[in-house]
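Provided herewith is a single structure, encoded as structure tokens, for subsequent inquiry.
And now, subunit A:
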Amino acid sequence: MRILLVEDTLDVGEAIARRFKAIGHSVDWETSGAAAADILDSTGYDLIILDVMLPELDGFEILRRLRRAKSPAPVLVLTARSEIEDRVEALDLGADDYLVKPFDFRELEARARVLMRRHAGEPTNIIQCGDIILDRASRSARVGRREIQLKRREISLLEILASRPGRVFSKDELLQSLFGFDEDVSPNAVELYIGRLRKKLDCAKARIVTLRGVGYQLVPDDTE
Partner candidate 1 sequence: MRHLIFLLVLFMSAPATAQAIGKKPVIFPALSTASATLDIHAATDLPAMEPLLRDFQQAAPDITINYFEYVTNDLYKAADEACRAGHPIGDILLSSSVDQLMKLANDGCAGAHRSPETKRTARWANWRDEVFGFTYEPSIFVYDSRMVPPEDVPRSHADLAELLRRRIDFYRGRIGTYDIRLSGIGYLLAYSDARQTTTVYGRLLESMSRADVVTRCCNSEILELITGGQLYIGYNILGSYAYAAMLKNPHLRIVVPQDYTLVLRRGALISKDAPNLAAAKRFLDYLLSERGQRVSREKAFFFAEDGTLPKGVDGPETLKESGVARPIRIGPSLLAAQDQAQRLRFIADWADVLFGSARRPDDPPK
Partner candidate 2 sequence: MTRNDSSLFTRLAVLVSLVLCVGATALAIAAWYYARAAADDAYDRVLKGAALQMADSLTVDGGEMIVDLPASAFELLGLAERDRLFYRIVDPEGKTLTGYADLANGSDLSAVRSEPIVQNGSYSGDPVRIVVVARAFSDPALSGWAHVIVAQTTEARRALAAELTTRAVLLVLIMSVMALAGTALAIRYALRPVWRLGAALNSRDSQDLKPIEVDMPREMRPFVGSINHFMGRLERRVSQLERFIADAAHQIRTPLTALTAQVDLLGQDKLGAGARQHLERVQQRAEELARLTNQLLSHAMVIHRADAVRLAPVNLVDIARRAFRAAVPITLSPDIIVSFEADESDPKVLGDAVSLREAIVNVIDNALRHGTLSRLEVKVSSEAGNAVIEVEDDGPGIPREAWESVTQRFATPKQNGGTAGLGFSIAAEVASAHGGTLGFRERNERGFVVVLKLPLLTGEGD
């Protein structure tokens, strides 16, 4: 994935760039707002990590131009300013997420991953089963009025199960869908995720049923 990092603090910029490169992304790093604006005019990115306090042209301005140009690239804003209005403003101007400095680098990585995947054009419709509602756009899940924080793979798992309620998915099928062929993962991982998901959907009006030796299915309560 292609990432534009706009950060004027060298130590920070270096660390971020190295981290994302280390996991296989290509990172363009700019230290001035003007330069960043220039490069954005010509190049498309899968993610923009934007510090708001920049020399010449600040992050808000860049964001404003970007959105005016109808660029769909997700933007993750970094800020050191305490007024949360900055953050709110950033969200209003079209930032997709933000982090307040100093932040945890693993958190930055995780949020960036979420944003990039969303940008990769996954389905944006809503799936419902029983009182479980899965919003694939915001990748959030609700049970009734209760919003549940789900991990990436948990969401994916729920997505697969909920896309066809009642259908039985074999463990191998799920393993492949969740991790692909490349990763070398033990089939036990599926059981682990199923267990977590079951716990998080504890009170829902749909259950994950284990058919021993066959696979798993999501069954809404009212069908029984």
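Candidate selection criterion: all candidates are chains of the complex that A comes from, given by their letters.
One rule holds in what follows: contacts are C-beta pairs under 8 Å (C-beta built on N, C-alpha and C of every residue); 3 or more make two chains touch, one makes a residue touch a chain; residues count from 1.
Quantities reported herein were computed from a predicted structural model and do not represent experimental measurements.
Q: Hey, among 1 or 2, which one's touching subunit A in this complex?
A: It is 2 that touches subunit A.
Q: Which residues of subunit A touch candidate 2 in their complex?
A: It comes out as residues 9-12, 14-16, 18-19, 22, 53, 80-85, 88, 100-107, 110-111, 114, 143-149, 151, 154, 196, 199-200, 202.
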